[in-house]
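Every protein chain except one is present and positioned as in the full complex.
A and B are the chain letters, set down in written order, and residue numbers restart from 1 in every chain.
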Amino acid sequence: MIDEMKNDVVIKAEKLSLTFETNDGPVHALKDVDLTIKKGEFVSFIGPSGCGKTTFLRVLADLEQPTGGSVTVNGMTPREARLKRAYGFVFQAAGLYPWRTIAGNIKLPLEIMGVPRSEHDARVKEVLELVHLTGFENKFPWQLSGGMQQRASIARALSFHADILLMDEPFGALDEIVRDHLNEQLLELWARTNKTIGFVTHSIPEAAYLSTKIVVMSPRPGRVTEVIETTLPRERPLEIRETQEFLNLSNRIRDALRAGHDDA
Amino acid sequence: MSGFRKNVWPVLVVVAVIIALWYAFAVVLNSNWAYDKAKRGGYELTFTELVADTWTQKKPRLPTPDQIGEELWKSTGARIIKKWDRTEGKPFWERIAKVAGDPRNLLRHVWLTLSATMLGFVFGTGLGILLAVGIVHNKAMNNSVMPWVITSQTIPILALAPMIIVVLNSIGVSGLVPKSIISAYLSFFPVVVGMVKGLRSPDAMQLDQMRTWSGNKSQVFWKLRLPSSVPYLFTSLKIGVAASLVGAIVGELTISQNGGLGARMLQGSYVGTTILIWAALIAAATLAAVLVSIVGQTETVVKKRMGFVK
Partner (left out) sequence: MMLVIAALFVWAIGWGINIWIARQKPGRWQSIVSAAIFGITLILMWELIVRGLEVSPVILPPPSMIFHAFVTNKMTLLLDFYQTFVWGALTGYAIGCSAAFLTALAIDRSDFLKRGLLPVGNFVAALPIIGMAPILVMWFGFGWESKAAVVVIMIFFPMLVNTVQGLSATDSIQNDMMRTYSATYWQSMFKMRLIAAAPFIFNGLKISSTLALIGAIVAEFFGSPIFGMGFRISTGAGRLELDLVWAEIVVAAIAGSAFYGLVALGERAATFWHPSMRKQR
């Protein structure tokens, strides 16, 4: 039983700390963060700016080095996990290369990782279909709207079949209507692929709508103040956001955020 | 301390490496002459002797930095002291005049080049700004003149220098003016291009804002366009002042009897004294660095006053 649970754990952080040395003295971006994420979970990180939610995600991706504690991704160090290409990362901005077409952008990680060329077109087709961008293969990124660019960037993160998807405020720069639409599509994609998703956001409804687990964080020092398990069913139409259950969940998140704010 | 290690230290190391390479190249480039001399004298050169010889030749192919430094002192400070001592007993002003008029003093040539550069730079910049204002306000002028201004940036207008000097000389204009004309037209074009960009830099929102206040054309110009163009102007001025100096020097190459740094370089190349050329070159480089940094400092101060930088 215990063994089985262990196999299920994808990400495990223990007493994880990260301190930046700046001219104004040390900044505790993360302090003693304990967190376990299991396979197939959709985990949102929410909190005010400076609470370390993005830093935590970047530590998982081996983009920042922790200064204390330990963290494993698929049982490996983040560095090993990165070299094994264990995760796809979606940044705040789409970060597509303007000189490559959408198909070319999706092929980029495949070229770097040495996926045989014969497979490229099939992969492009597969992931573009997942993000509903079929038919845009030969467009350049700058010929697409912001929402479409972000979808292409998600497709690119999916193209090499990593089990984990790390997303750093991927829809932060988009307008509300596009955002709703992409949230719905992201849930659908998660249901179809059964990936483990880590999702940084500063929107309460977004966190409540998407996640199975919401990690509420607070700043100075950056730490986890509460972990909320969702009460919503896995199947979530957009209308679920008008139910009492959803509102209760949102209120719980809001209260947790406020509590973290008060003692800061 | 950390700023020093991060920014100044690497530059010092690079400069030190360049100087070391310089001495090494001096050995390589001057060795032929040393070997020849040894052969004629019928003696063998040890490595130390070779190095010592290559670093102290009278007419080396590549003089060492210390030889150039020595020449710089001999042709500036040492000459002033010499002239001053020689005119002992004469009235004070006469002595000053003698020192200032010394044709073999490098500083005098620096002054000649500098004055031609500044005269040309001021005129070139002034005319450039005027033309830019015209181009921005007159569509016909923009359509017809601007493409030629841009094209002129791609052609070697410096090639006109000898002709301008000769022609002006033949109609009796000589001295400072011909050099300044070359300086002026070299600084003119960058200033036009930069100023047109700068005067057009206010965005649609800022211009619309002016419209909502019903500002007239001259108000828009003085209160919006001209202040917004300042950063662009300084960028052009830095290019322009360096170009002006090059113009003056190339002008002096063509008509060397009036003196100036270009004339010194030419003189050095005629008599085959590289040390002379290098000294003039270092003087020109220093002059360029000083001029550009004066413009740069002014830029920092003006931009700070105007609130472009924090």
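Note that a contact is a pair of C-beta atoms (placed from the backbone, for glycine too) under 8 Å apart; a residue touches a chain by one contact, two chains touch by 3 or more.
On a predicted model such as this, the values are computed, not experimentally measured, just so you know.
Every shown chain that the unseen chain touches in the whole complex is listed here: A, B.
Shown as candidates are A:V9, A:L108 or A:A259; the residue that touches the absent chain is A:L108.
Only one residue in the set B:A38, B:V220, B:A288 or B:V302 touches the chain that does not appear here, and it is B:A288.
Contact with the undisplayed chain is limited, among B:Q67, B:S229 or B:T274, to B:T274. For chain B, the residues touching the absent chain in the complete assembly are 6-7, 10-15, 18, 29, 61, 138-140, 142-148, 151, 153-156, 158-160, 162-163, 165-167, 170-171, 238, 242, 245-246, 249-250, 253-254, 261-262, 265-266, 268-269, 272, 274, 277-278, 280-281, 284-285, 288-289, 292. In the full complex, chain A contacts the hidden chain through residues 58, 61-63, 82-83, 85, 87-89, 91-93, 95, 97-99, 108-109, 111-113, 140, 142.
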